[in-house]
Structure formats: structure tokens, C-alpha cells
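One structure is given below, represented as C-alpha cells, and several questions about it will come after.
Omission of a single protein chain aside, the complex is shown with its protein chains in their original locations.
Letters A and B name the chains as they come in the text, with residue numbers starting at 1 for each one.
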Amino acid sequence: MLTSRTFLKRTRAGAVRKIVREHYLRDDIGCGLGGCALCGGESRPALEARPGGAASSLCPGPHFLLPDTNLLLHQIDILEDPVITNVIILQTVLQEVRNRSAPVYKRIKDVINKQEKHFYSFTNEHHKDTYIEQEKGENSNDRNDRAIRVAVKWYSEHLQKLQMEEKVQIILLTNDRKNKEKAVEEGITAYTCEEYIKSLIANPELVDRLASLNDEGNEIETGRIIFAEHLPLSKLQQGIKSNLYLQGTFRANRENYLEATVWIHGDGEEKEIIIQGLRNLNRAVHEDIVAVELLPKAAWAAPSSVVLHDDENQNEDDVEQEEEKEKSLRTSSSNSMLRPTGRVVGIIKRNWRPFCGMLSKSQIKEARRHLFTPADRRIPRIRIETRQASTLEGQRIIVAIDGWPRNSRYPNGHFVKNLGAAGDKETETEVLLLEHDVPHQPFSQSVLSFLPKMPWSITDQDMKCREDLRHLCVCSVDPPGCTDIDDALHCRVLENGNLEVGVHIADVSHFIRPGNALDQESAKRGTTVYLCEKRIDMVPELLSSNLCSLRSNVDRLAFSCIWEMNHSAEILKTRFTKSVINSKASLTYAEAQMKIDSPSMNDDITTSLRGLNKLARILKKCRIDNGALTLSSPEVRFHMDSETHDPIDLQTKELKETNSMVEEFMLLANISVAQKIYDEFSEHALLRKHPAPPPSNYDILVKAAKSKGLEIKTDSAKALADSLDSAEFPSFPYLNTLLRILATRCMMQAVYFCSGMDNDFHHYGLASPIYTHFTSPIRRYADIIVHRLLAVAIGADCTYPDLTDKHKLADLCRNLNYRHKMAQYAQRASVAFHTQLFFKSKGVVNEEAYILFVRKNAIVVLIPKYGLEGTVFFEEKDKPKPTLLYNDEVPSLTVESTTFYTFDRVTVNIMLDASNVQHQKIRMALVEPKLVGTSVPSQATQLNSNNEPKKKKLKE
Amino acid sequence: MAGLELLSEQGFRLDGRRAGELRQLRARMGVFAQADGSAYLEQGNTKALAVVYGPHELRGSRGKAPHAQALVNCQYSMATFSTAERKRRPHGDRASAEMSLHLKQTFEAALLTRLFPRSQIDIYVQILQADGGNYCAAVNAATLALLDAGIPMRDYVCACSAGFLEDTALADLNYVEEAAGGPQLALALLPQAQHIALLELNARLHQDHLPRVLDAATQACRHLHALLDRVVREHLRDAAALLGK
């Protein structure tokens, strides 16, 4: 049967258009019940014939639940709970959820797909008995509510007709009072979510997961209104169009909770606006899309260099203290530092997600409302209501935000899940992975089903399309303890005197075929995450450590890139081929270096290594001449105790010549492959670029170098590399390393991109016109895609539709860049956590440090021995405040009468401050230069006697 | 706001059809007494009126006429009120000219033109409401009009459009689905012999998906053939009853 739906819609230009659409009503939509005689029985029934849900005191018999839209939006956590089953989701409700909140829609779709939850999605809009038309004078919300009631009524009549032994009820769950009244009038059983959950006999803990909602009637409760009202969406859109307001992403400041920046979405260039002060922040949360109104120029402020944290023990609702702190932000600063400042007038889109953190119990006993402090410093504290406060204390929990009313200092939320004891390594790792959105669940059955069956061996079919290179003397050089060996090298002399060099990479794309569950899971993970003691694999272990890994003395499938070079490392010929290799040795960097250095060893492997080393040196020189950058970051490795897995010692990584050798050839392979796939697929090659940083990024570096009288040129990569090389201070050798470390901080992030969607291919750091990732397919998904593209280019494989779709490729790049960034943050967080564990066991230590950055009330120092960075505060709570003078042109900080400049050497005291369990801080206090009142006497007798730079006047 | 969901999880499209189902088809023959043959066809909300004159003497220059065959002259036009926004130029714009050419190609393949050398057959199609599948509705309407005019044809010409979304082939796209930007295939088929008169694809489609989409379109054309057949037979019966045979 056909009806038509007519409605008026407003176009973007402001015109009104009449839309007429067909609407077919069907009679073949089933009710979802298994074995339903009236509906012809579903092939895959979703609902149980005898719903065995949670027993409830309100409805003692078996029953189905039917939630309405608001319930679905706010109480999604309850619906995801395994206790709640046999729920019918109407199409009307699902469509509304889709339009209002994409994340909730995704979650409810996942729940519906889970078989054991018995959720059924009923297409009521197209069912001939449950479709209703909008009546005159009825607005769309009322119409949807009426549609829900009609559907419930149909269901109850349908269930009556079925005449089953036990009468099954259908219950409407809604929080809307009017809807509930009307439903009861029509004879439908309806309860609010609260009533129903509270009636569940066996599951009282679900009550905790109830979201706290604003009661519709009483908006103005006790307590004054702190925040300005958010403008409605239509007004915001008008304002944005007329340039009154600006739209952008809200980024909270990690160090200062009263300040944030909004990054405006402009065409191309991005503007940043500073928001300062609680009132101006107006309840915006990190990552929300907000509308900002610019304040007049007289009210513009400079980004504060103050470090401020929302203190634990502060009284909740004390707003005056906040205002005081705000005033401290607005110190007079030079006009050049002023940036556009504004205030948030409305929220366009909320981007709330569940947050990990800890409960800070309220001082009042028996109180049910507590504050929750998230692990991520950029998120404000959340007020939750729970009865299990005492059990949850000291545990890491997950909390979701429900709303932030105008009269509340903190947003309201509800408890979702308990992860485990805080400080416990397992729990902390879990928190780390959750906060960085790293998928770390074990691989599902469907993914594992695509792995090859063991015992696996190379078949004749495989051998036919591959070159047999097993006779070559191939070897691999990797860090000690490495099980996923991606790459192997070989070098030999040819008859014509030239050298043949080969890089062989594990052929992962042979095992992971496009489109299947294994491929999708790897694409979602994007990269292997290396935490200190754990490794979250991108591909299952069978592949990563066994079948794909190029272990020694076994035949393995590989993808080879073979060059013919002359003795001056000039490439004469390049070819790519799929191959079978047999690695003769898996060496560590140290072992390889020993082989090269010892004059007695002269076997094939050693000659091969020596040849590679020689060529690598020439290649590196070439690259540096072209302007490649060699920057250093303080990389640190932990030595783990084999039993407790606690860190015994920290050690900075040392770079041997063999590291550089392997690196050179990997770079060369990546560049050759990039060129080849770009030549073949100019529209869909997956490449990697490193954009040159804007000159403003280098300001810190240039200023810091100038303070030591050195000049750093930043106009080109070569200029930068050369000036870094020549920036030597004879009496201060470590200065060069420090400058390089600072330079790393100025760099932009390298990203993956699709060649058809971008024009700029240059890789700034490597000074290469084109680059991609090819050499590590076991731990990076981008390499698998590049393998597939290269295989098509050499005719060894065929394309599949998604490979040649540049929009899908661009989406994939976006995901890979995100996962890569998150993995880096997770790795850093893991290192930080283990550092804390290490210092916990060590106690208090004195070490030498160098100042990296100078701030208004603190200095940031780097301890080279541990590669550790920390902040030394000069203001302490219970001690008198010393006079601080901050000069941000130089930059320098004068405390009392001692002035600190960047790169000054100091001695600090390191210890673990475990007062805040969640953010255990490495506390550093100044030992030398001695300052009255703030310095700490040195504990150990470690005195630094190396040559000191010309020191500024010291106060004795 | 999220975009429109063209294919739901349960397999229903925006208007409630499943992937392979056609829109409602209504057709009438002999609506226009003045012409030799006429037909009015509604496919969903797309309404097309086709009128046929001929075969009659060649108008215009005799130079254009093919030797020993009839000249098939098609004109396709859309009414200014047929689209959501009023069309400025109903005749002579590129799209209409292209459609006319396509119609001409299609019918030259289906009509037995060798029976009428040196003559001309005019087919005029006017789209009164455009809601996707304009070409297909035009072809179907023209087929019925030609049948009504009694011009000998090899077979019916049934046309249907098909698209590809989320790994499923959809048949008979409406305007919203066409505007979504996915690949669209228009197929004009002679159902008895399964001969393709015209196949048009715009937007890129991977080779692996083509058989499925083509299959969906062919199935749809076959269903259409059954429907049109029913209409024609009813018309013949009514006409005979009127004449008292």
C-alpha cells in the first residue's frame, strides 16, 4: 500500500521547499518473536518466545520492554547492561536517536546486533497497522510519541492473539510524564525508567547507573545561577552566518583548568581564541564544538604561563576562590603577547565519552553525591551519585557525563564500570589503554578463523609466483628480545663488480586478505602499541611472531626490494618482487656491531654486513647533505625485574652504527616504493608527509639559542641542520643535544595521506620529495596497504574495489593517523607510569638537570640520565610566596634575586609524590642553586663537578 | 544532522521498499485521442506522458532520412513544474537533448523500421513529475504509446534503473537515492530475447560489482514487463468490448 509523506523543509539558502516522498506500508514485517504463527515466523527471531529478563516486582510475569527516545539517549548504559534483555526498539525511536546523537546510535546498533541480548528493531513506520499520519495541529514530537503508543498497543493486542500459555506483557518505558499519562489512559502499561529499575529484585546496582536528569519542571533550584544560558542552535547558526559568533573546537588547557583555547574552523588557516575564567568557559568540555563571541580588544588577554590545577581539597561550590585565581591570570603582559579572547555563548555539539578516573569521596559521611576526578586533566570533575562510595574509593572507575545545569559548578554524571584498584599495574595499564582509545580486547573467534591452519608450509602454488631467494645470505638485525621480525637485508658483489643490495620485508598481505574480519580488525587497530611491559598486537600472534616473522633458518614468504648499486651507493637498477627467503641469522644490534668490528670474522654474513655498513655511511652523508635532520629525543629503556616485572633501572638508549645502517636501508626502501606506487597510482597511493613547521613554531628554539649567543637559521631544513651542527659551546657540550631536543618539540606531526586528496608530498625531516611506510607491515596497517598497492603495480596481485576508492583511502589515513597519535601518547604514558614505579622503589634521588622551558611560576627541567622531564614549582601552598619576576622576551624567571635562563644547569631532588593516587607526580625540588626558603638540602653526596657555564649571580 | 539513511539495517529503504522491489506502477493507454498512439505512465511519483505520431511523411530535409528505413524522431522534455525547483529551460538544454538521443537509439533498435521506408515516426515524451528514473519512465511510456499506435515492434522495451549502496544492489532508484551520488545504471531491455537496447552507467563502479547490479536491473525489467503486459492485455480487452466484438 502506498501513501505519501509531504512536508516542508528549509533549504540552506533560506528558501522553503515542499518535499513529497513515497511511503510504502508493508504487511510482511514480523513482530520479532520466534515461532510467531501470525507473522509467519522469523528466520532469525530476535526476541525470545518466553522472555527471561530480570525479574521485576512491578511486572511479575515475562515481559518485553519498549523504551522511548529520551530514555534511549540518556540511559544507554542501563540498556547495555547484560541484565536487560528482550527489548523492542522502534524505528521511530531509532531514527530520532540517529539524528540527535551519533555515538549513542552506534552503541544501540551494536547492542541490537548482539544475539544474546535479544533486542529487536521493529520497523513500525512501514508496518501497515502501526503507521500514523501527523494530525493537524500536532507537532512532530507529539506525533512520534503517539506512534510509539500505537506500536505498543499493537504489540499488546498481537501478543494476546498468540494465545501462549503464559501471558507475555509489553511495557512502555518513558520518562516523559505526559506520554506516560496518555499511555495509561489508553490502557498501556507504562513506567518511568527509575520505577522499573528500582523494581528489579535481583539487581540493585543498576540504580547507580541511572543517569541523573534535570527534572523538567524545576530548572531554577536552590543555588544561584553561575553560568550564562546557552543560546539555542538556531540563534547560534544565525550568529555564525552573520559573523557575530565563530564556530570551533574547544581545547582545554592541560596545565590550567581556568583557561582554554578554541580552534576556529576557518577555510584553510586556523585561528585560535583564548577563553579565560570559569564564567567565560561556560560549561564547555574538551573536544566539544562550541560557538564563541569575541570580546572587545580591551579585554584581550595573553595565554597564561601559570600552571593551575583544580585542587582536590577545595570546597566544591566556592566560586569566589575561582574568581581570585582568575584575577591572577590577568597579569599585565606586553601587547605583543595579547591574543584574541572570547567567551563561549553556546554549544553546537557535545563530544562526551565515558571517562576513566577516581572517586574523591565527599567529606560528609553518608553522602551519596561525590566528586569524580578524571585521569585526563583536561576534563572537569564530575559529580556522581552512588551508594557504593566506600567500595569505589581507591579504585579506578569509568563515569559518563549526563548534563551540566547552569547552577552547578560541576557537571552531573553516572557511574558506569569499576576497573580495579588504582596503582595496580594491570588496572593502570587498562586505564591507559582506555583513555587513549586503544583497542586491546583479545581477537574474536571470527578474526581468528581467518588465520591459516597449522602446520603451515609454503605450497607449490605460492612458489610459482615468487622468486626463490633462499640461496642468498640474508640476515636480520633487531633489538634484543624482538619476536616480530619485519625486515632482513643482504648485500653481495655481482659479476660486473656492482653491488646487489636487497631489503626483504615480511609478506603480511599474503596472509591478510582484503575485506575479511582479520583485515577489518587490523585496520581498526592501525598499529601495534608497545607499552613498557606489554605489547598490544595489531595482528594475532600466530602471524606476528611466527608465520610472518622472518626468523632465522626457516623458509618465509617475503616482499623484496632489490637494488643494483655501484660502490658509491648510486642506484643503477631497482626491482621489486615477491619472494621466498631463508634468513641465515637473526642478530641484535650489538651482535652485528661486534661482527663488523672483529677482524677475525670473515664469513658470508659478516662480509654482507660490512658491505651494507659501508654503503649506509655513504647514503647517510648524502641525505645530510640534502638537509635531513638528525634530532635526538631522550629515549629511555627500562630494565625489568624478571619476576615482578617492576623496573630495576633506567637506561638511555644508545645508538650504535648498526642502528643507523638498518635505518638507512629502510628509508631507501620506503622512498623507492613510494616512487613506484605513485607512478602507478597517482590518485590512490598511500604516502607519508611531514609538513614544514611554520616559522612561529621555531620561536622557542631561536629565543633559547639567542640567550646563549648562538644563531639558529630556520628558513630551510638544510639551514636548520647546518646551524644545529655548528651550534657548539665548547664549555657546554650537552648544549647541542639540548638544542636538538628543543628542535624536536618544534616539529609538526608526520601524517599519512592519500595522493589524490593532497598536493604537498614533501617530507621535511628526511628531506625527501616523496615517502611512505613499507618496511613494517607486521606492526603498521599502512604498510599492508602499501604492500597491496605495490603488488598490483608489479602484477603479483589484483585490486579490490576499496583499494581504488580515494575517499575510503582518505578515511583510512585519518584513522591510521589518529591511532598512531594515540599509540604514541599511550607509550609515553606507560613510560611515565613505570618511571613513577621506579622512583617509588628508589626513594629520593639527587640528579643533575638542565632547564628546558621557563614559565611564570615554575621551570621545566630535563634530567639527561633518566631522560626525565619535570616541573619545579616555586610557589608552595603552606609556605610564604617568594617574589617572582617573569620576563617572557628573553625568556627568564627571577626568583628573589636568582635569575634562571633556558639551558641553565641545576641540581634537583627527585621523589615520588604519591599524595594524589591518580596523578602520582614526580616531584622535583631545587637543590642547587640554593635559594632561601625554596631549595632543598641535597640528600645524596652527588656533586656536579663538570665545567659550569658562566653562571649568573647566585645568592649565597 | 546525519544524512538520510538510504538502506536500514533491516534491509528497508527510505520509502519502505526492500532492495529489489519496484515502485508502484500505474499506466493507461489511449489517453490522447488526437494522436496516433498515447500512453500515461506513473512509476512511483515519476509521471510521464508519451505521444506517438506516425508513420507519416518525412518532414524537414529528406537528407537526414536513413535509406530504406523509417526515421525515428524523439523529443524528450520536462515540464517546468516537474522538479522541486521550477525549471527555467524545458526544451533544448543539454540533458534533454541527450535523453532524446538515448530514446531514439533505444527505439530504433526495437521498432521494425524497415517496413516504413521514407517515412517518419514521432515520439514525444513529456515528464510531468520527476522523482528519479526519468529516462526509464519515458521509455516505458513510449513503449505503451507505440503499442497503442499499432506500429510494429520487435518486442516490448522495458527500462529500469539500478544502483549500488553498501554492498547491495538496489533496483528502481527514486530521486533521493539518485542524488546521494552513488553509481547509477539505466538498463533498457527487450525482455523476450533478453537483448539490451541501451545500458548507461554514470559514476564509477568496480568491475566486481557490475554483474550484481546488472542482475538486479534485469530482474526489475522482467517484473516491469509482466506489469506492462497486464496493462496492455486489459486495454485490448476493453477496446474489444467497446467495439462489441
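Please note the rule applied: contacts are C-beta pairs under 8 Å (C-beta built on N, C-alpha and C of every residue); 3 or more make two chains touch, one makes a residue touch a chain.
In the analysis below, contacts and distances are computed from a predicted model.
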Record-based protein name (UniProt) of the chain missing from this complex, from "tRNA (guanine(10)-N(2))-methyltransferase", "Exosome complex component CSL4", "SKP1-like protein" or "Ubiquitin-conjugating enzyme E2 K": "Exosome complex component CSL4"
Left-out chain, listing which of the shown chains it touches: B
Among B:Ala48, B:Ala149, B:Ala171 or B:Ala197, the residue in touch with the chain that has been omitted: B:Ala149
Contacting the left-out chain in the complete assembly, out of B:Leu101, B:Ala203 or B:Leu236: B:Leu236
Contact footprint on chain B, counting only the chain that is left out: 36, 54-57, 62-63, 112, 116-119, 147-156, 190-193, 229, 232-233, 236-237, 239-240, 243, 245
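In this text, only the chains that are shown with their structure count from here on.
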Complex interface listing, chain B residues touching chain A: 1-2, 5, 8-10, 12, 14-17, 23-24, 44-45, 84-85, 131, 174, 176, 206, 208-209
Chain A to chain B touching residues, read off their complex: 2, 4, 17-26, 91, 95, 98-99, 102, 105, 109, 112, 121, 123, 125-126, 800-801, 804
